[in-house]
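A short worksheet on the structure shown next.
Missing here: one protein chain of the complex. Every other protein chain is in place.
For chain A:
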Amino acid sequence: MSTAPNGPPREAAAPQAAAPQAAAPQAGAPQKTDQPEVTQAQTSSKSDAKPKDEKAESSASAKLSGAEIKARAKAEKAARRAQVKASKDGAKGEAAVSSSPTPLGPSASEAKGNKAKGKQDGAAASGATAAGRIATSKGPVPAVITEPKVTIPECFSHLPMAKRIPITQADKDVHPTVLALGQQMATFAIDESIIRLKATLLAFKKVIESYNTPPGNTLARHLTPHVLNPQIDYLTACRPMCFSMGNAIRWLKLQVSKIDPDVPDQEAKKELCVSIDNFIQERISVADLVIAEKATDMIKDGDTILVFGRSNIVERALLHAHCDAGKKFAVTIVDDPYERKGQVLAKKLAAEGIKVTYSGDFGGLRWHAQRATKVLLGAESMFHNGAMYGKSGSCDLAIAAKELGLYIIVLCETINITERVATDSLTYNEIDPERSSAASFRLLYDTTPSAYLSVVVTELGSVQPTSVPDLLRKLEESN
């Protein structure tokens, strides 16, 4: 992987993606270690508030190296942003906090109690000072300096972009598991729509488990606005939410609101956790299995399958077809040279004995397409008009394949289907924060019109791309 310029950080974190629970304590650890500093900063800010702190900072800045100053400037900027945000949230959260000094109950660590108190005497101030502290004392998170000034061309200014928010600047109500998850999303360690969804649901399960309804409230009314929403806001700030997450969160909120106020807390929480588990089981795990099987049915002996980059579901389908169904086929991987995840797939497939051809970019795309018989694409999402939201480049591949009359198969779990409509790639998209700076720009996704797709394979059935809305109706009926 030494060829990939940005490979190592993402690659290294990839295994964690599969098991977010395992990742959570890991990321929780550094948080604990820097906790004393935070408390320290807060106590000092309690008494003499800002002026002194500023003085201290300015005197310290004289001794700082250029890089540190940069880091600090960035931290301060982020702090200001957080301040604005906190003041907004503050108004909302005030009632809850005043009624319950320790909103997260006994299971929550002491640190959280501290945090909550800090908030009462001005979360904004403490947030800012904490950030300053961490930056100067090489805190674990702000050490990662991203491009300080990102200038996005005017014509793309409407598109969202993931950003790394130092853990210390997150809303104090954010659960540690979610904090870790947010970092993983912001750094693209967890990237694919369906994996982000799964990780989010598992993290929310943890949030619910550690939740206790404060006296005088009911779970159904309190959980969503005061506990879930801050988590969601934080995650959205870390990285724009994908459509599947939107769908699932809507579902989860519905489940919460359905809970009978008379049901005891423990029982209600258990019920919610069980239904999250079922949801993951049904909509993700089993769905993937069913899709892999259906895709396998479409692969015939002697086929050459053209794929783009690495998509989890496509990889599963190919491995299933080869290992379990014993199909004999070859695979051509056309990769995105900026991500190079196709190499991971290439190695996995080759290790299983599948004949693999790899092309690092779109050079000679037509040549590759001519030698292929079918195209397998993994969708990030499907729009209501049958267009596919996929990794940037999927559309170009689909056009080249369609020109040659290839059969283009899209694999997509129904949870990824959205009711929105997109006619071009700039309606919904995301800017790559790593490669977008003053000098360069990169979009992460594109939209493939339904005309370039042949069939969409979901766990509810394989349909024409334009019949995607029927799947949604089917889902509604079954619920």
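Here, a residue touches a chain if its C-beta (ideal position, glycine included) is under 8 Å from a C-beta of that chain, and two chains touch if they have at least 3 such contacts; residues count from 1.
Rule of thumb we're sticking to: contacts and distances are computed from a predicted model.
Note on the omitted subunit: UniProt lists it as "Translation initiation factor eIF2B subunit beta", one of the names in "Origin recognition complex subunit 5", "GPI ethanolamine phosphate transferase 3", "Translation initiation factor eIF2B subunit beta" or "ATP synthase subunit gamma".
Of the listed positions A:D233, A:E293 or A:D396, the one in contact with the omitted chain in the full complex is A:D396. Considering the full assembly, A:S359 is the residue among A:T236, A:S275, A:S359 or A:T466 that touches the omitted chain. Residue A:D424 is the one among A:D324, A:D424 or A:D470 that touches the chain missing from this view.
Interface residues of chain A facing the missing partner chain: 1-3, 5, 153, 155, 335-338, 340, 343, 346-347, 350-351, 355-368, 370, 392-397, 399-400, 403, 424-426, 429, 432, 435, 439-443, 445-448.
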